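All protein chains of the complex are present and in place, except for one that has been dropped.
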Amino acid sequence: MRSRYFPPSLAADPVPMRDIRLLDQMFLPGTLIGPFTNANPGLGGVCTFVGEVRFDDGVEALELTHYEPLTLPGMHALADRAFARFTLMGLLMVHRVGMMRPGEPIVCVSAAALHRRDAIDAVDFCMDHLKSAAWFWKREKRAGEWHWIEPREQDHSDLARWQG
Amino acid sequence: MRSRYFPPSLAADPVPMRDIRLLDQMFLPGTLIGPFTNANPGLGGVCTFVGEVRFDDGVEALELTHYEPLTLPGMHALADRAFARFTLMGLLMVHRVGMMRPGEPIVCVSAAALHRRDAIDAVDFCMDHLKSAAWFWKREKRAGEWHWIEPREQDHSDLARWQG
Amino acid sequence: MIRVVYLGKLADIAGKPESQFGASDGELDWPDLVEVLRNHVNPAISEAVEDSRTRVAVNGELLADKTYLVAKHGDEVALLPPVSGG
Partner (left out) sequence: MIRVVYLGKLADIAGKPESQFGASDGELDWPDLVEVLRNHVNPAISEAVEDSRTRVAVNGELLADKTYLVAKHGDEVALLPPVSGG
């Protein structure tokens, strides 16, 4: 292993960079990721996942309800677990709430690390756990009527990947 | 499973979007990822990995040599394998060659898919295989002298993850 | 008064986003809550909160076992159905 040189700005501030937000308005992921990357000088890699509201058959809109006393603490607790599990320099986790149209970004998770395995796995881990950690309920509007989206089996198998 | 609605632009052009480049000049990942995302309407998620030249102890510069008759065909063959293995809408794979300074982006892989598992796994797969697929040789300059970087054991274990 | 908040589709089942209940002795336990929901809201919401997948939080703290609920005057009780997939 080679030893690492940390640029002065990082050496002076070894606290990992954490940016966790709930937004009730449309956002542009690029406006978050650029500053996030620049806030982590000396990184080896940044992995970013952006989820958008899909153009599912006949879906006109999607609404996300959350319970504020649980959502943000849940996202911070998930960030704590990601920082404990992976060697990260920074973590950005942004989630939309409220009403969205197909094509709009709904979630953006970005992890900066010295090594790419940590960055990629941290994003994968956060995405798999975000729904169960942050208590979002979704309903979609089809033909003018709202329908709640039920839990899926896939969510459980996603979480099982990280056990043991 | 819900059926999917594809917006007209996608339905008219079902060929997956592929953007593979070798660049011998500094690039800004954001200027590639925005247009890439917009070129894939109807996507569910985009995963992007950007690798930067690390600030390793005393490293002043990094130089990547490649062998042109193998590099670009190697990257296209890797893209073929990613499209065969994952359900992707688009794949962007950009790699720097030539001389770079610490902090400069060296690689950017971005995958767009209907489902996040495909997008994340495709980026992970491409990053693990890029070095063996594309024939890059690296040397770094320390105290004014160039030193070749030897293969690492980690690279073999990265590839073994995708076997079987 | 104790504030009860209905999340996700529980709000549709209750027909409102929240209710306020008084407790004669100042405390509301789990059997009290199930009964007050059945009698003062509707039987469907009472059944829905008894679903094993419905979780309960008091003042933002999730209960490991909702049947141990003890809500006091001024508390906020949130009724949380399973989160959505997709």
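A, B and C are the chain letters, set down in written order, and residue numbers restart from 1 in every chain.
Going forward, contacts are C-beta pairs under 8 Å (C-beta built on N, C-alpha and C of every residue); 3 or more make two chains touch, one makes a residue touch a chain.
Just so you know, these numbers come straight off a predicted model, no measurement behind them.
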item	value
Neighbouring shown chains of the undisplayed chain, as defined at the top	B
Hidden partner interface residues of subunit B, rising order	65, 67, 69-70, 73, 131-132, 134-139, 148-152, 154-155
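We take it that only the chains that are shown with their structure count from here on.
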item	value
Geometric centre distance via CA averages, subunit B-subunit A, whole Å	21
Approximate Å spacing (C-alpha centroids) for the pair subunit B, subunit C	49
Centre-to-centre distance between subunit C and subunit A (centres being mean Cα positions), rounded to whole Å	29
